[in-house]
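Dropping the structure in here first, questions after.
Missing here: one protein chain of the complex. Every other protein chain is in place.
Per-chain residue numbering starts at 1, and chain names A, B and C are given in the order in which the chains are listed.
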């Protein structure tokens, strides 16, 4: 683990969203339990898709299902902090998108945790992987990593 | 609060189900956070209904929605305890069922917490309250309180 | 249940706090699961106490433990809504405080759900109920119900 990259700064992400913590997020060690960090990953991604009108949980015939998640933890976050969720697209395949996420506590500039979530697009009825719908590619285009990074 | 009834014993419940706790259930006070106690209420009720083939989340045209929940806390439970969830029907109206629940830690005979969950049956499309379907009345009949209680 | 009071409006509460929802809050019925509503109760109360410097989870010798929770559900809330948590003090005993809570979705003026959470103050080491510390009484004084209500 000695060669793992350190925490990134906010500048490495292209889109942010502030989210609140909850009393029950803290575990017996009195900081947010490791699992809960991940709840900000899918929340940020799905909220972005819903607000951009490319995900309707009830009716979309093609949806992204989570194929992999990963999180590395650098510094604790504890309720009642605000979490600023940074997002960018790390990789886009023909049927999958890898969203990279950094969690920034209150005014911190370095990530307390960072990781990724891979969505694989499937036809809902059959469960078969399909190409990413064009409207989704267009909607997430602004999330691509800045050229300078 | 001085006149509130104390914890009941297992004999006051008609059906039991053992459930496991999770690391993240414990909060900063190092016992299960108050909210999580309630997660055993709907889990026990819905599991009973699903296993008795009277609830299909995908297709049932009439479902019970939660109208009220209540929990009183007597004694702490902490991960990794087993929770024995006791259930009984407290009241059955024309369109609602009040399930009364007691949570028993490991081998305890007195409830650590007890409360209730009220399901109101609604037609799923319209959201309108309807009479409890007969098949559900039959399925939950064994949960009615023992005559002796 | 026919005589239960209906949802209150925002004017019935004395303090508000906006909180975010999460993808996993929605259950198989595609709205926030009943248990999660309660997570906004203790979060709002404890955040208020922490921000007013009368609760330190690590060091406070006297803390409020949850003795009872209750929630009645009127209207569904679904991710990604914002929840405006309204608070007021409903009753203050010698060692307990009953916080009354209403959850308001986005710009709604009527509560989607309302209920209460009772804190009983205990000496942390012994677990014995004690009088509410003066500094806490002072801190929560602004939460008392408006005279006009």
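Keep in mind that, in the parts below, a residue touches a chain if its C-beta (ideal position, glycine included) is under 8 Å from a C-beta of that chain, and two chains touch if they have at least 3 such contacts.
Because the structure is a prediction, the values reported are computed rather than measured.
Touch, as defined at the top, links the missing chain to these shown chains in the whole complex: A, B, C.
Interface note for the absent chain: among A:18, A:35 or A:141, the touching residue is A:35.
Listed residues B:24, B:86, B:102 or B:129: the one in touch with the omitted chain is B:24. Residues 23-24, 26-28, 30, 33, 35-36, 79 of chain C touch the missing chain (whole complex, contact as defined above). By the touch criterion stated above, the residues of chain B touching the omitted chain are 18-24, 26, 30, 39-40, 42-43, 46-47, 50-51, 57-58, 79-80.
For chain A, the residues in touch with the chain missing from this view are 1, 28-29, 33-36, 38-39, 41-42, 57, 63, 65-73, 93, 96, 117-118, 120.
Convention: only the chains that are shown with their structure count from here on.
We define each chain's centre as the mean of its Cα atoms; on that basis chain A and chain C are separated by 29 Å. As a whole-number value, the distance joining the C-alpha centres of chain B and chain C reads 22 Å.
Among the residues of chain A, those touching two or more other chains are numbered 23-24, 26, 30, 79.
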